[in-house]
Structures are given as C-alpha cells and as structure tokens.
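Below is one structure, written out as structure tokens, with a few remarks after it.
The complex appears here minus one protein chain, its other protein chains still in place.
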Amino acid sequence: MRAFVSFSVLALIVVGLALSLSHVPFGKDRMQVANYYLDHGVADTGATNLVTAVVLNYRALDTLGEVTVLFIASLGLGVFLSWPKKKEGTQEEGKRELPEASLIVRRGSQFLFPLIILFGGYIFLHGHLTPGGGFQGGSVIASAFLLMFLGNNAYRLRHTPLTVTESLAGITFVVVGLIGLGVGGYFLNNFLPKGSMFSLFSAGVIPILYSAIGLKVGAELSGIVANMFESRSER
Amino acid sequence: MTTGNPMMYVGAVGLIMIGLFTVLSKRNLIKIIVGLTLLDTGVNLLLVAIGYIHNRTAPILTQAHADPSKMVDPVPQALVLTAIVIGLGVTALALALAIRVYGHYKTLDTRKIRGLKW
Amino acid sequence: MIYIAILTVAMLIAGLAAYFFRDLIAAVVACAAVSLIASVLFYLLQAPDVAMAEAAIGAGLTTAIFVIAIRKTGRYEK
Partner (left out) sequence: MTALWLLFLSLGAAGVALCLARAAAGPTTPDRVVGVDGTVTISIALMVLLSSFFDRQIYMDVALVYAVLGFIGVLAVARYMERGV
C-alpha cells in the first residue's frame, strides 16, 4: 500500500514535470523581465555583478525576508536543543572524555582560522564586483568556526558577541533601508553616489548592505554550529 | 552543444525523484532528512537550468565582457542563491528535531514513534 | 557536451547510493558528492554565484551538521 502510494505520487510528479518542461526548451532565450535588469542594471545600481544588483536592489525586500527566515530557523534550533534543561552538575559529570585531535589538526586549525575569516570578509566586501556576496561570505566565516570546533575539544564560542553582531547587522540593514525611504521616497533606496565602475567604493549602499548580510549570516550559522556541538547530552 | 539538452533536465528531475522517494519510503529520520537535502539540490539545479541560455556568459560585467546582451538570466540565480543558505537552516532545524525525538523515544524508526507512521 | 552527461549520470549514481547505503555516514558522504557535482554543474551553467554558495555550504557545513546529529543518535539504519 505504502509503496503503491509512493510510486503513484512519483509518477504523477514525473508526468507533470515532463509535460511542463517540454514547453521550456533548454538553453533558449526567453527572458522578458531580465532584459530590463541586464540593460539598466549597471546604470541603476552601479553594481557590475548583476546577480547582486537583483538581490540587493530590485529584490532587496525579499532578501530582508529571507534573512528573517534564516534567523527564525536559527532561533528554533536554539530553542529545541536547549529546551529540557539538564542540571549543570550532572551534565558535566556524565560527559565522556573525548580524545584530543592530533597536533597537526590542532595547530593547523588555529593557523587557518584568521585566514579563512579574512577570506570570508574579502568575499562579501567584493560582492558587487566578483562572484560572491554576503551569503557565501557568511558561510565561509561559519566554516572557520566549525574548523575551530573540530580541531580543539576545549573550544567554546561566547554567545553574547554573536547575538550582538547579528542584531547590529540586522539593525544596520533596516536603518539603511529607512534612510533610503526618507531620502528617496521608497524603502531601500540606493541613495549614496554610484561611483565609477569596477572600483571597490561604488554601487552606493550595496557594499554596506552585503557586509551587514555577511555578518548576520555568519553569526547565525556559527550559532547553529555552536548549538549543535554544545548539546552533548543524548548519548 | 545540442546533445546535452535533455540531460540537465533529466539530472535535475531524477535528483528530485530520488530525494522524494527517499522521503516517502525510508523509515529512518536521518535518512529522510538526507532525502530532503537531495530534493533541495535537485530543485535548485532545475531552476538554474531553466535560466540558462546557450553561448552566453555569467551576468557579471568585467572589462573584457561588458556586453549585457551576451549574458544569461540573473533572476533564477538570485533566487537560488538565497534558497541554498535557507536550505541549510531548514536542514539544521530538522536535525535538531530528530535529536530531540531520539532523546524522547530512544529510536529514529518512524514505525515505533507514535503519531509519525502512515 | 558529453561531459555534462557524464557528470549528470555520476550525480544520479551518487544520489542512488545515498538512498541505498545502510551506513548513515556513507549516505552523508554520498550526499556531499552530490553537492560537489551539482556545484560543478552550476559552474557549467554559467552561475558562479550559485556555485560558490553551493561550495561554501556543501563542502563543510552540511556534512559536519549531519555527522554531529549521527553522533548524537545512531550510526546504522535498521
């Protein structure tokens, strides 16, 4: 019964996708909205990476919503993993003694940590010029913290600086949007001068917004990793 | 360049099917979440494949490539970019739920968890 | 492009492996392989932004989070 239901659901979806995709030939030009973005993107926003122009200028309100979704996921994970409060003393006694990582992994992780953080900063600062941006840079920063957790057993992340960073980054995004509303008449208006193409200080508010998103995503994903590592109570 | 045409769609739809079949037929909660990750990747691949146009390059202007009429559609890429990061958040949330379920029932088998079997 | 066909078939085989492996660690490793080949395919579809996001997420974070969850529950699927 269960297999029959599964296969009929799959067959329905295959038939539906095949019927709809047969009208969408692969690799043909069918852009309508995007032609406007491609033609006017650099003049409107100053960002030469047009994906960034779509994410942070034409669709910036959606990006605010997506960052909020990520924040809610991180919040829910923190609530679920800390909900049945264990007694602090018993948890410390019941913890197994974990074997320490080898010397190469420990020292290597401590050596690589600042370099990976720097690389993440490079990715989100250059988001309007090269591939990359806040989401990718934040993931790279969270990977650096993950490397520290994997390499050092005694490593603990203080949660207060993470929360402060995340809140300040979110407030920066909203305040920049509200200043745009006051200056130009609509939310997230690009009110700073566009600058010249291909230079770091160009594209108006887009580097500021992408730095805020990078710090916020990095803090949220680091918080997720820290919560997963620190709840060692089940087994 | 034409022989690769249906292959991208076949790959994306096949990945969606594998992920969905894992979600529907497996009984281990961690395996179900693995299936959700596969499903996520397949949907992202399908969206980007729909936005692709032959013989065009990525929508990033440089000094050597400054012609916007030679670029692919940036809108699906912008959508998928955020969907990938949110997929990680959703996966982590589902894994936290699975860990809590294991702490309560001492099993991950959906047949033995009250209220989860179908 | 014969290479797209090769990579697609390899990706589907890795996905099927993630379905069939009883060892959950092996299934998660197969999932990482699917993410890697999907990243190369995004690259071939002229989407370097998406390829970079898939690389940054799929290379380390997804695998590590699954491994921690398997450590806290059980390794083998019964």
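When the chains are written out, they are named A, B and C in that same order, and each has its own residue count from 1.
One rule holds for everything that comes next: contacts are C-beta pairs under 8 Å (C-beta built on N, C-alpha and C of every residue); 3 or more make two chains touch, one makes a residue touch a chain.
The model shown is predicted, which means the values in this text are computed figures rather than measured ones.
Undergrad: For the chain that is not shown, enumerate the shown chains it touches in the whole assembly.
TA: When the full complex is considered, the omitted chain touches A, B, C.
Undergrad: Identify the residue among A:G27, A:G132, A:G204 or A:G218 that touches the chain left out of the display.
TA: A:G132
Undergrad: Return the single residue from A:L21, A:V140 or A:V176 that touches the missing chain.
TA: Of these options, the touching residue for the absent chain is A:V140.
Undergrad: Touching the hidden chain in the full complex, which residues of chain C are there? Just list them.
TA: The missing chain touches chain C at positions 3, 6-7, 10, 13-14, 17, 23, 25-26, 28-30, 32-33, 36-37, 39-40, 43-44, 46, 48, 51-52, 55-56, 59-60, 62-64, 67-68, 70-71.
Undergrad: I need the residue numbers on chain B that touch the omitted chain, in ascending order.
TA: These residues touch the chain not displayed: 57-58, 60, 62, 64-65.
Undergrad: For the chain that got dropped from the picture, name the residues of chain A it touches.
TA: 98-101, 105, 116, 119, 123, 130-132, 136, 140, 143, 146-147, 150-151, 153, 229
Methods note: only the chains that are shown with their structure count from here on.
Undergrad: List the centre-to-centre spacing of chain B and chain C in whole Å, with centres computed as mean CA coordinates.
TA: 10
Undergrad: What whole-Å value do you get for the distance between chain A and chain C if each is reduced to the mean of its CA atoms?
TA: From the centre of chain A to the centre of chain C is 19 Å.
Undergrad: Taking the mean of the C-alpha atoms as each chain's centre, how many Å separate chain A from chain B?
TA: Taking the mean C-alpha position of each chain, the two centres sit 16 Å apart.
Undergrad: Counting only residues that touch at least two other chains, what does the list for chain B look like?
TA: In chain B, the residues touching two or more other chains are 1, 4, 8, 21, 49, 52, 58, 60, 77, 81, 84-85, 88, 92, 95, 99, 102.
Undergrad: Could you check chain A for residues that touch two or more other chains and list them?
TA: Answer for chain A, listing residues that touch two or more other chains: 49, 51, 131, 133, 135, 139, 221, 224, 228, 231, 234.
Undergrad: Show me the residue ranges of chain B that touch chain A in the complex, using the header's touch definition.
TA: Residues of chain B touching chain A: 1, 4-6, 8-9, 13, 16-17, 20-21, 24-25, 49-50, 52-54, 58-63, 68-69, 71, 73-75, 77-78, 81-82, 84-86, 88-90, 92-93, 95-97, 99-100, 102-103, 118.
Undergrad: Using the touch definition from the top, list the residues of chain A that touch chain C in their complex.
TA: By the definition above, chain A touches chain C via 49, 51, 123, 131-133, 135-136, 139-140, 142-143, 146-147, 150, 221, 224-225, 228-229, 231-232, 234-235.
Undergrad: So in the complex, the part of chain C that touches chain B is made up of which residues?
TA: 1-2, 4-5, 8, 11-12, 15-16, 18-19, 24, 27-28, 31, 34-35, 38, 41-42, 45-50, 53-54, 57, 61-62, 65-66, 68-70, 72-74, 77-78
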